[in-house]
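Rest of the complex left out; these chains stay put.
The letters A and B name the chains in turn, as written, and every chain counts its residues from 1.
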């Protein structure tokens, strides 16, 4: 075990906890830090070491992995006085698996390089189940050599692991992922209301639709959410709203037209404004129902 | 073989010809009619019988199958003086596999019932390859008994075969299929331009996207069209334009909101107005490229 890199893991939420535990199972030495005491206890129980600060966690690490909610959290962790750039050793590899703006990843890589710290952005897709089962899709951005060095470790976390381009490219692909997912959920939601209002058997229809060119992972995984109006998360509208902000801003910066993407971003924002931010993103169906006067809400 | 129903097949285009031949291979006696002489010769060569008119084809048939481009063709075939309602025998089953408006199917079923003729609407999804390989998805509308009677025959044509509701329900589901497909192609097209303008490796990105929640049959089948800008049809923009007209009209009739669907219908219409009606529907990518000033056209 001694020739495996020593890991610091920061951010032990719904995704981070099972991911860190998968590294421990794979034989890595993991020192973790997060703000919630119970999550640190859980890590310790799984065989990891609980640090009392981010600085303590990263000081001796070969690889530092961050998995936090949004750009400001990454920036605070990286640049703060108790943070990574101030305390990690030269030559360490920082893998940020959070979903943040591509520009934040690019800026971080540059600032870290000045300290001799290498960076990969490596956000994931696949949800809590994918984290637990170590079948996440991992979309990385950065240098080939750093990606090659990280790959064995990433293979303990996910199944599809691809280097997509330079720093920020992983975040860009994650943003594209969220774009396609939101639009496809909306398309299915419009189809559901259209089918129901037309008097069609929804279960039969979704089965045959999923068997043809309209088939998708969204339809497979969210079919029951649609049919049963079960909008327990899953992936919350609030988070998808954050992500639609990332993709529309990034698209505006590079000059890519998203006529449908921006409309759907607005519909996601609208659901949130109506108080549905805590529901699963399949609740886009609720928005279409309201627009159609087709209320099944109880 | 003598107890299999006798089939009349009208409409021997890109889809109809291989479908009729699959029935012949399955042991059915098929008498065909279409306007193009070479298609009739092809049917005869495959073991079918060429009729000289629709009336001649349908007179003795137990089951009449129509596979023609649009509502006016179905109406002319059904109601014309040389047509099906005038010449089919009482008790015959008419299976219309064309993609037309649900209302046309409903009206046809009613008019046919007055003549003692039963009707199913049974449009398909899966394209020329699905027709040739007999793996079409078939979405039917009509009476359960008629569907049960037709099922053995339909199993010689497709793989997923589902009764979705009353008359017109098959067309409604087909319309929903075309809605989801067009919107998802557009979502992928927006993602492609966003990825390229962001400097990401497109091939790597599409691979990882297809492995996660953004994955879909569209992404699987159209990936190479996107990457290579290969817009040879495939399924033509002109036909998808017709279908978007069906779904937006039908949704308007039943009062279902399609904010994203109508926007995409407009983008499909726009491509056609720009002279791209003959291209594959993956050419929605061209529209996004133009809107983004990201021209790869030669």
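A few notes on this one:
Simple rule for what comes next: a residue touches a chain if its C-beta (ideal position, glycine included) is under 8 Å from a C-beta of that chain, and two chains touch if they have at least 3 such contacts.
For clarity, every value in this text was computed on a predicted model and none was experimentally measured.
Total copies of the shared sequence across the full complex, per this structure file: 4, with 2 shown.
The rule is short, and it goes like this: only the chains that are shown with their structure count from here on.
With angles rounded to a multiple of 5, the C-alpha fit of subunit A against subunit B returns 180 degrees of rotation.
One inter-chain figure worth recording: subunit A and subunit B are separated by 37 Å, centre to centre, where each centre is the mean of the chain's CA atoms. Those residues of subunit B that touch subunit A in the complex are listed here as 102, 125-127, 137-139, 159-160, 162-166, 168-169, 172-173, 175-177, 179-181, 183-184, 186-188, 190-191, 193-195, 197-201, 204-205, 207-209, 211-219, 221, 247, 250-251, 254-261, 263-264, 267, 288, 291-294.
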